[in-house]
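The next block holds one structure in the form of structure tokens; read it before the comments.
Removed from the display is one protein chain of the complex; every other protein chain stays in position.
By written order: A, B and C. Residues from 1 in each chain.
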Amino acid sequence: MKIPVGILGATGAVGQRFVQLLADHPWFEIAELAASDRSAGKPYREACTWRLPGAPSEAVGATPVTTCEGPFRSKVLFSGLDSSVAGDVEAALAGQGYAVISNARNHRMDPDVPLLIPEVNPEHLEALTVQRRRTGGGYIVTNPNCSVVGLAMALAPLHRAFGVKEVAVATLQSLSGAGYPGVASLDVSDNVLPYIGGGEEEKIEKEPRRILGRFDGKSFVPAGFAVSASVHRVPVSDGHTMALFVRLERKASAAEAARALAEFRGEPQERRLPSAPCRPIHVLEAPDRPQPRLDRDREGGMAVSVGRVREDGTFDLKLEALVHNTIRGAAGAAILNGELLQARGLLS
Amino acid sequence: MKIPVGILGATGAVGQRFVQLLADHPWFEIAELAASDRSAGKPYREACTWRLPGAPSEAVGATPVTTCEGPFRSKVLFSGLDSSVAGDVEAALAGQGYAVISNARNHRMDPDVPLLIPEVNPEHLEALTVQRRRTGGGYIVTNPNCSVVGLAMALAPLHRAFGVKEVAVATLQSLSGAGYPGVASLDVSDNVLPYIGGGEEEKIEKEPRRILGRFDGKSFVPAGFAVSASVHRVPVSDGHTMALFVRLERKASAAEAARALAEFRGEPQERRLPSAPCRPIHVLEAPDRPQPRLDRDREGGMAVSVGRVREDGTFDLKLEALVHNTIRGAAGAAILNGELLQARGLLS
Amino acid sequence: MKIPVGILGATGAVGQRFVQLLADHPWFEIAELAASDRSAGKPYREACTWRLPGAPSEAVGATPVTTCEGPFRSKVLFSGLDSSVAGDVEAALAGQGYAVISNARNHRMDPDVPLLIPEVNPEHLEALTVQRRRTGGGYIVTNPNCSVVGLAMALAPLHRAFGVKEVAVATLQSLSGAGYPGVASLDVSDNVLPYIGGGEEEKIEKEPRRILGRFDGKSFVPAGFAVSASVHRVPVSDGHTMALFVRLERKASAAEAARALAEFRGEPQERRLPSAPCRPIHVLEAPDRPQPRLDRDREGGMAVSVGRVREDGTFDLKLEALVHNTIRGAAGAAILNGELLQARGLLS
Partner (left out) sequence: MKIPVGILGATGAVGQRFVQLLADHPWFEIAELAASDRSAGKPYREACTWRLPGAPSEAVGATPVTTCEGPFRSKVLFSGLDSSVAGDVEAALAGQGYAVISNARNHRMDPDVPLLIPEVNPEHLEALTVQRRRTGGGYIVTNPNCSVVGLAMALAPLHRAFGVKEVAVATLQSLSGAGYPGVASLDVSDNVLPYIGGGEEEKIEKEPRRILGRFDGKSFVPAGFAVSASVHRVPVSDGHTMALFVRLERKASAAEAARALAEFRGEPQERRLPSAPCRPIHVLEAPDRPQPRLDRDREGGMAVSVGRVREDGTFDLKLEALVHNTIRGAAGAAILNGELLQARGLLS
């Protein structure tokens, strides 16, 4: 008996990834698909212009789309809602008792909402105790911004082993990160855009500190290091690349850093969660990797790739990190969060 | 009466830019075209597969290509030679009395060779006195690496006004920076390459310090700040974009920094050299600029564009810089060097 | 004294090209800029998100945008209006006595509206006599669809010399042909779209027959040949490429066909109109030309490039044609129409 789940924002870019990734999920089964009022009532295949390779199953295609107001038969809702509506909708549903596992940014920094990467900060789920007291039982769990997943996963083992003091990060983000229709093709044809709206740099500077910080029983205490970000949109379909300049508390050789990264494991690996990559971080040795087209799909898009780990005379370390922004950086992240919640008995 | 000049490496990517930019030059006239032995003897139009829009003039197309050994009728030689051969060829020609104005990297760090950006360090030409004593009269003057021109020009006014202490720079470099055939299309289709060979990062870390340093009468004393670089190749035809994180000696507001950049002028502007941009640095206010496709051709590709000048809580300043890598970053840089030499009476 | 002109739809993609191409026009001067009600009242620089390299002049930037209803001081109006509104607006303005020189498709097939390519069918202006009788003095003159300009110009000399019987044409059209925001970048990243909406294939099949037909004093009689089109959107910023398969009434060798194309001239060349290319068709001999990036800007984007003219065992001829879709295929086409009207005394 699989757990029935609903998808909020099911027709959008992240929603389609949820549909794709949950298609043959061993634990979860798509029971409900919710989207805007405009789509409600239509079968999914008509409500949705499918933009991924392949197609949803017959059953999913025939499922009638509902609104996001509920009620839902499913107690578990994955949210790919746009941030323009996610705030209120998710809060209302949590208030009605649902487990809302969200990719939206709205509640990420709420004082009792876990901003979760299962390999990095599963102990932040403790905040649910506080949150559920507030809501009466339902809750919201969020995953980070698509770039931040890659950044925080790359920083976590370095922070644990050597202490991160300061990070400068320049991103080269893919087109799918902007959703659909997103960036106009003319804007990015033979071009780079040195800007991403919606507070992208602020999110990249704040979220990793929350994720690598701790929950003190009442609120989150951010990690002590500083992050400075400079973001770019590049003409690549999927996969965010990041150049990291890192100052450490304790010196580390490139080999030591690479080893800490490669050996990084967490609760999803111990528990063998269905979507967990065997190795959360793939450390690549070729001098010209990671590359989005060649490396974004490692372990089904759930592994972060790291390369060019090198010592630096100015900073201590430089490295490149790559994350599949719509899988590990969005829908796949939320699904792994759902799996951890289930494994810990928090979905029932 | 224009000054006859020769172009070394005339059939290559940089050589073609020399031919294009010198086509109607008010001071210089293409008299000789030199390339590899394979091309020698053929008319330029046959020796060269022209890869820029437009075409060379009839006269240039009919000019027979010579080898790079000389002798040349022209006393002034612009070199677009590949670094695999430039070292020896240029040294030999300087030894024979020619003024070699080179884009190649080989002699850039020689103790008596100016690494010149006319707006930034024209006083480095003093090193020619030492050099000419050594060679007997001929000399080599070099321009920086294509990224470094943009970086050093953006740093120069900041360094003068506020003192630069530390710089992290991530580059998004265009395809033409790799010459021809350069990067295989498959490697960069829907992709980013986080690596450029030939010591690109080392050049970006060293050359700015030399340029912003001083010549003490005997040798060059580099500027005291540190640069750390992380380079990327992106699918853009022309124009290198750079994200800069800058620590300063003295705090500067974004407005003060922008003003210092926008007001920056140098000897080329004072002397109104033919290829000098009116404003060496264009400070753009739109939040999403500079962009390669829209901004690389400002002032004929000779102006550097800067945008997103902003204060930073971690570093002091962040900004984006853009340089047309084959114009201001290569052939145009060398031509401006030639113009400064002529204006100072050093070509006769 | 230049002729004051207005631009309808001045803030759109075609409107921006009008502003750019009319910037230093020897005969016309931008006096009025009209756009939607949303823009009206704002200075042009604020109403318009400029998306071409460079920027409009200070004077143009400061010009307040008006609505498209008029009245206008200018008697000559260039229209870059979207087809969703162009039909009524242009008809109304012609009814008020203005000369409307339009790039929109709405009135192209009207029985008394010239669909004009000055080199090909200037005699179609005779229809203005009929049209002005109807309107009372004002009139509409249109230019063809962006692909059709290139197609009809390539067919014209072949039709005159050898008689065109049948044409199959496959197009590879650029992104700017879809306006702005046009095609979503995700749709065309690492992709080709074998479809363009808005009746693109129908226009390509019908308009060339009208253009190469004749006006019999009352109505237009289309040329007798058939055209079949298959259209594609490709990831190229500007420049529509077309593969033509042509059956002729009288056999022609590739050399004869190439000569007919290369020697083609028309009234704009005889009258030396300011925007007229010296050679309307550039016949390229290199086996791999024309190419959008290298050839679209020939003669300021006003020349059509043709290459690979070859005999065919199945059809009679095959060739490739290229047109800069927003210059010769849109704004530049309309401006050349305006110049012909002025030269013939039809603007006063």
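Quick note on the criterion: contacts are C-beta pairs under 8 Å (C-beta built on N, C-alpha and C of every residue); 3 or more make two chains touch, one makes a residue touch a chain.
These figures come from a predicted structure and were not determined experimentally.
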> Of C:H25, C:R132 or C:R293, which sits in contact with the chain we cannot see?
Replying inline: C:R293
> Among B:K2, B:R51, B:R134 or B:K218, which residue is in touch with the absent chain?
Replying inline: B:R51
>> One chain is left out of this view; which of A:E32, A:E119, A:D190 or A:E205 touches it in the full complex?
In response: A:D190
> Of the residues listed, C:I3, C:A170 or C:L346, which one is in contact with the missing chain?
Replying inline: C:A170
> What residues on chain A make contact with the chain left out of this view?
Replying inline: 51-54, 189-190, 237, 293-295, 297
> Hey, which chain B residues sit against the chain that's not shown?
Replying inline: 51, 175-176, 180-190, 235-237
>> Need a quick check: the contact residues on chain C for the chain that isn't drawn.
In response: 166, 168, 170, 172, 189-195, 205, 226-228, 230, 232, 234-237, 241, 243, 245, 287-294, 307-308, 312-315, 318, 320
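As a working rule, only the chains that are shown with their structure count from here on.
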>> Could you work out how far the Cα centre of chain A sits from that of chain C, in whole Å?
In response: 47
>> I'd like the Å distance between the centres of chain A and chain B, where a centre is the mean of that chain's Cα atoms.
In response: 42
> Residue numbers in chain A touching 2 or more other chains?
Replying inline: 189-190, 235-237
